[in-house]
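Removed: one protein chain of the complex. Kept in place: all other protein chains.
When the chains are written out, they are named A, B and C in that same order, and each has its own residue count from 1.
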Amino acid sequence: MSKMSKVVVPEMPPLEREMIALRIANMLEDGSYVNLGIGIPTLVSNWIEGRDIIIQAEIGMLKCGPLADEGEQDQDRINASCQFVHEMPGCSYFNVETSFAMIRGGRMDVAVLGALQVSAKGDLAGWNNPARGLGKTGNIGGSMDLAVGAAKLIVAMEHFTPGGEPKILDVCNYPLTAKECVDVIVTNYALIEVTPKGLVLKEAIPGITAEDVQKMTAAKLIVADDFHEMEL
Amino acid sequence: MSKMSKVVVPEMPPLEREMIALRIANMLEDGSYVNLGIGIPTLVSNWIEGRDIIIQAEIGMLKCGPLADEGEQDQDRINASCQFVHEMPGCSYFNVETSFAMIRGGRMDVAVLGALQVSAKGDLAGWNNPARGLGKTGNIGGSMDLAVGAAKLIVAMEHFTPGGEPKILDVCNYPLTAKECVDVIVTNYALIEVTPKGLVLKEAIPGITAEDVQKMTAAKLIVADDFHEMEL
Amino acid sequence: MDKTYASVEEAIADIPDGATIAFGSFFTAGKPTALTKALAKKGVKDLTIVVQQVGTGNEEMLELVTNGQIKKAICNYPFPRSASKGAQHPFEQAVRNGKIKLEIYPIGTFVEKLRCAGAGIPGFYTPTGVGTVVGEGKEVRVFNGIECLLELALPVDYAFVHAWKGDREGNLVYRFTAQNYNNAMAMAGKVTIAEVETLVDAGELDPNFIHTPGIFVKRVVETGRPEFNSAAV
Partner (left out) sequence: MDKTYASVEEAIADIPDGATIAFGSFFTAGKPTALTKALAKKGVKDLTIVVQQVGTGNEEMLELVTNGQIKKAICNYPFPRSASKGAQHPFEQAVRNGKIKLEIYPIGTFVEKLRCAGAGIPGFYTPTGVGTVVGEGKEVRVFNGIECLLELALPVDYAFVHAWKGDREGNLVYRFTAQNYNNAMAMAGKVTIAEVETLVDAGELDPNFIHTPGIFVKRVVETGRPEFNSAAV
């Protein structure tokens, strides 16, 4: 199925990236430690203001706050995406070896990462797009450690590549970030859980049926007993 | 030779423990980082006042100063022997994992340790006296890490056990601290270097000949070309 | 995220028989005195304790020993320094007569095993202990011509740590050499419980100088400053 060619995308407008982030924000529990990757995951932080969720920036910061506007920026206070940030009360700074001790050691309750591909078994491919032509090299950053170390790994991504290829596949054919690490996939069309039995379709956006999602997905989906419309 | 029984101790009075410590203090170079073990090694600190030698306390302290008298004591400022100490300007405190990163990582220019036995190859036995009857258990503390990690390991000890047995042997028969780790042995009679060729006798105290030292030592000694009287 | 507990009793209430517990302290410095006393009072048993030593100035731990609460100890300097004191010491006696099983490590290995448990590193190689009783039964491997032992991470169910200051979210600051094993143990603990001399609100500690970030700490209880005399030991 991973050889499946371009699919016909339903006419329903998919979720905006901000809405994917909102769906994920609603999954986060108060009192949890969370690391947000680059891209859609970063947008999750826009939906948790005032909530008791602690954001880790892998550069070495806990209780990382919102982006800092001009005039409030400090060159020594940036997040792992090189953006100026605020600190929240109860913040701590530490070195990168301690930051990744936390990550690899299982202290992150949730990591939210982007992805290029996710397989039926929850393999994640996210760090190396072969189209860039860098071969076996590229920007790994903290993605492999987060994928392996986080208690729960949520993938936030669009359902298709910019070229219209499905990103959920039987088997990833891009270089892997980690094997069997993804717990939940939230796309602009659906919410899918990775279970020992396979990919379970839990939610689809309004106007999209389970059959629609299956057609858009190059791996077999099990429709959950409680499959329902995604609420935002 | 390690089965050799009690030897006749020469009539010359041996060095006091303080004098063994002085001989070692005179070997230390300014600008060096030094860790001093329990017993005679601790006395070395009495001879380096005003010198540019930095003492590490493996509990997690650099620039550990002299013992603190009553009225100047702080329950949170102790050395690795549980003694109250002063801090020197430029002091730093750190956790034990960092302390032993320094030690194992080779940042100690010199460690001075006591010993129960030293072998001809520089094996050190210092943590477990079988007479105590604790079998394979006992107080290891930081001795094994220091023996392995220090750039230079000086043993400070008396030449004989309290029972009159020689402590320098062909092969140690007490449980080892580390193999082939000792660089120099300073006793109350002599200064002996451990070299690839064997034990080299460099110095003896006034009134003691090289032959005397050999008689007191249950391993073969090579007399150094520049063998001379120990100066203090 | 308020991690504070009103009392040490409440903070340790869920500890079951058979738990593995690490205790901060290097001799008398940085001892979690209040938590350890509460553990003795609670009477939980078959414990495995992970602690530098029991022989010197550790009356709180001694109470666990004399109560018969300890099944096994993992230490690096377990006994009194003096052989004669040791022969009289309840912990050494319990080890000698087999009532407490003892496992020993060099300090560097001991503390790195704890840090690794907290860092998601299941094993590491160290040159320390090769050719000694510490190396018996362990894999030896040569790196750059130097023999090393494979040592494994040491996770613990609970860690008791003592801090000078702590905030409600678990950020900790230690004082001088009372820092010692407390950070590595906080990292190793599945449930780390901190007793702090002074509790402050989040935001009151300087974020640039936190010794143990709150993520490693599950529970915080304010216990005041214990007084003891190191020189007396």
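A few comments on the model shown:
Note that a contact is a pair of C-beta atoms (placed from the backbone, for glycine too) under 8 Å apart; a residue touches a chain by one contact, two chains touch by 3 or more.
Nothing here was measured: the structure is a model prediction, and the numbers come from that model.
Just so you know, the chain we are not showing touches A, B, C across the whole complex.
Among A:Asp109, A:Asp145 or A:Glu203, only A:Asp145 touches the chain left out of the display. The chain not shown here is touched by just one of A:Pro14, A:Pro41, A:Gly65 or A:Pro175, and that residue is A:Pro175.
For the chain left out of this panel, the touching residue among C:Phe26, C:Tyr158, C:Phe176 or C:Phe216 is C:Phe176. From the set B:Ser92, B:Asn173, B:Thr195 or B:Thr209, the residue in touch with the chain omitted from the display is B:Ser92, counting the whole complex. Taking the complete complex into account, residues 108, 112, 116, 119-127, 141, 143-144, 146, 148, 152, 174-176, 207-209 of chain C touch the chain not shown. Interface with the hidden chain, as seen from chain A, comprises residues 38, 57-61, 70, 73-80, 82-84, 87, 93-97, 100, 103-104, 128-129, 131-134, 136-145, 148-149, 175-179.
Of the residues in chain B, those that touch the hidden partner chain are 31, 33, 52, 54, 56, 62-63, 87, 89-94, 98, 100-107, 148-149.
Quick note on the criterion: only the chains that are shown with their structure count from here on.
Of all chains, the one whose Cα centroid sits at the greatest distance from that of chain C is A. Here A-C and B-C were compared by C-beta pairs in contact; the pair with more is B-C. Note: centroid distance chain A to chain B, computed from Cα atoms, is 57 Å. Chain A and chain C have Cα centroids lying 37 Å from one another.
With each centre defined as the average position of its C-alpha atoms, the distance from chain B to chain C rounds to 29 Å. For chain C, the set of residues that touch two or more other chains comprises 115.
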